[in-house]
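Below is one structure; the comments refer to it alone.
Only a single protein chain was left out; the remaining protein chains are all shown in position.
Here is subunit A:
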Amino acid sequence: MNTPFRLDKHPRRSQPPLASPPDRYFEQLPSRVMERVTSEVNSPVRWLGLLPAPLRTALASLVLLGGFATTYVLIQHPPTPPADSLASVPQQELVDYLLASDQRVTLTDLAELPATAQPLPETYLQASPSEVQDVLDAQPLEDTYL
């Protein structure tokens, strides 16, 4: 070609010479679109798809940062020991729980519990500390095991 190419002299096509889509493509396309649309409507995270891409990225970053922050806070403040947690539970709730559970605990067992919690010698030794000391001093030295 020796003369410059002129687009307005070139035969105009209604579209570029590209291969046609597969047979029956346009017959099937509406049902494929409807399938996608209905599946997206039923999706529980559909609202995520409606957000613009930059906002979705920002949201994902925020969730990730939140995860890191939660982990950091949990490491800094370890959970309360079980004994402390138990001490904070009201006594009435503990009683209700024990009576309702399968531990075969009765109200009588619970009533006797405070008595057994006292130091054992106090239940049978009715003497003051000075009386006890006097009795110990009166004992012969060879009979003591101290």
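Here is the rule we go by: a residue touches a chain if its C-beta (ideal position, glycine included) is under 8 Å from a C-beta of that chain, and two chains touch if they have at least 3 such contacts; residues count from 1.
One rule holds for everything that comes next: contacts and distances are computed from a predicted model.
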*Absent chain [UniProt protein name; select from "Fumarate hydratase subunit alpha", "Peptide/nickel transport system ATP-binding protein", "RNA polymerase sigma factor" or "DNA repair exonuclease SbcCD nuclease subunit"]*: "RNA polymerase sigma factor"
*Which is it among A:30, A:82 or A:140 that touches the chain not included here?*
A:30
*asked:* Looking at the full complex, which residue from A:16, A:81 or A:140 touches the chain that isn't shown here?
replied: A:16
*In the whole complex, what residues of subunit A lie against the chain that is missing from view?*
1, 4-7, 10, 12-19, 21-22, 25-26, 29-30, 32-34, 36-38, 40, 49-50
